[in-house]
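Let me begin by handing over the structure; questions about it come next.
Left out: one protein chain. Kept in place: all the others.
For clarity, chains are labelled A, B and C in written order, and residue numbers in each chain start from 1.
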């Protein structure tokens, strides 16, 4: 049976791609951010996941407003990254786990979720950069992937509680998957930031820290808030924390903290990093 | 407030497009099918709908397996028909009702449905031919449209009960819509037929007639069946009756029969037609 | 490992699920391209080259070459997309039905009509 070994949560910002490409890990601006990752690398060497299920949001690479899914699940043999228009290097393709993907999709539909199934799917920086941060080695990513994309672009966005339930259903489907796999769930995006409008530059340190803490001890805490409230508290793009909630929903109620980091700012974003283990 | 005046349910087959183009309404093969529609035209002149919400399935015109929605809702100002590859004439564009569409999408997401929103959307024969049968006059269709597309192509398909609930949520959203509109809901597809496999040509008259009857007096009757059971009883394409269930879900529990017709076959399909009124 | 749980067996019927979709993706993508007249014309001009461009495997390419409808289905073809191929080949759904059931077209049409007389 497949086992979930833990959850990894991290912000994503295109500029991280440029910093990696230019080896700026020790640059004073970037060091406090990149210094968060060595403990994560050590943990990954211990838990040795085979597969990662990645909850993320697309930024207009694979999806446009002509067909904007609330939830989309990749079911492709391979996922390609591509030019997003802001000049960061394109990363090599990722191997999929399509049988597992289909099992998730079947169980989601059975539990009255209405996912889009994607047998071809471009993955953007929200997917690729967290993987590169977690597995920085040259070449292809050493785990097989299942992308789960949540709409954070076009309102109405799915409610926080719905994203959490989506994660719960994903977690149950993984646990029922009859193959001896070690699975890590990943949530990317946030934390507080706002790129657009007169409130651009908005950051809410208190909320971010409370949210990160809640994922360890009170995982449904943030589901009390409406989407509008989350935008108010975290910014128009801070709402990407929905991806963290989805991933957290897939984990058991009790987890233990492996590592956390929080740094303001990279670009306009409060960068969070959290890793939790299930003991598997 | 918007009012639902009734529901219209009809099979769709590409060949109907050819028959209309060649004026075969009086041809012996087609006459028993086309003779079903004059009573519907008279009813439409009485109830005078402004808007039609159409539950249908796409046959590989707008959606492919790279991004296959479970449920998709159109939110475009206009919907275009296009070449589907089998040589039937392309029909003129349809006016949308995007404000109503967005209201539906918001309420669906609030009720934990996960629709795809489509601000551009090609509509295929499953959408265009029923409209042409109901409103055969030259030129553009006289009602504004909201397309609701249900996946009947890529299994897992949404359960019958889920499609019915989708319809219920659509019905509630229409009732809450603060504009003085008369709305008709339409479900297209089925009834029993199977195009593929050694069982091609399968038709189940008893089930079809029971299903049509159930929509009047026991609308949730078909939701007792799993997708596999529906395929077994109605064929691989008979499962398109999910669109009828979606549309029926949008209507009040009690409706009155306006007109029905059932004819075997057109192409390989058992053709059903049912119109019910709400008394509005 | 099969992507899907134990399946209900329906005689003469295959549900187009994740297993079939994985198998047939290239074939179905090619058929989806037939929404455009230019692509249909190009397929007609050189079938084999068109199949190769879409990366069809040997089983799929041979099923196209031999007009083997059941073979196309077994190779992962979905009938909603294959119907666009049938359009190019000038086959209607009764031709397809006859080919799959081993009946003559007249017998297949008579069988359809007979359903109207049931009970």
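Simple rule for what comes next: a residue touches a chain if its C-beta (ideal position, glycine included) is under 8 Å from a C-beta of that chain, and two chains touch if they have at least 3 such contacts.
Keep in mind the model is a prediction, meaning the values are calculated, not measured.
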Indicate each shown chain that the hidden chain touches within the full complex.
A, B
Out of B:11, B:57, B:70 or B:119, only one touches the absent chain, namely B:119
Determine which one of A:38, A:92, A:136 or A:201 touches the chain that has been left out.
A:201
Looking at the full complex, which residue from A:60, A:89, A:136 or A:279 touches the chain that isn't shown here?
A:60
Residues of subunit B in contact with the chain that isn't shown?
75, 77, 98-103, 105-106, 117, 119-120, 178-179
Missing-partner contacts on subunit A, residue numbers:
15, 59-61, 64-65, 82-87, 153-156, 194-203, 205-206, 228-229, 231-232, 235-237, 263-265, 267-268, 270
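Heads up, the rule we're going with is that only the chains that are shown with their structure count from here on.
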Can you identify which chains form the pair with the largest number of contacting C-beta pairs?
B-C
Relative to subunit B, the most remote chain by C-alpha centroid is chain A
Cα-centroid distance, subunit A relative to subunit C, in whole angstrom
39
Need the CA-centroid distance for the pair subunit B / subunit C, whole Å please.
25
In subunit A, what residues contact two or more other chains?
105-106, 117, 119-120
Give the residues of subunit C touching no fewer than two other chains, as numbers and ranges.
17-18, 21, 25
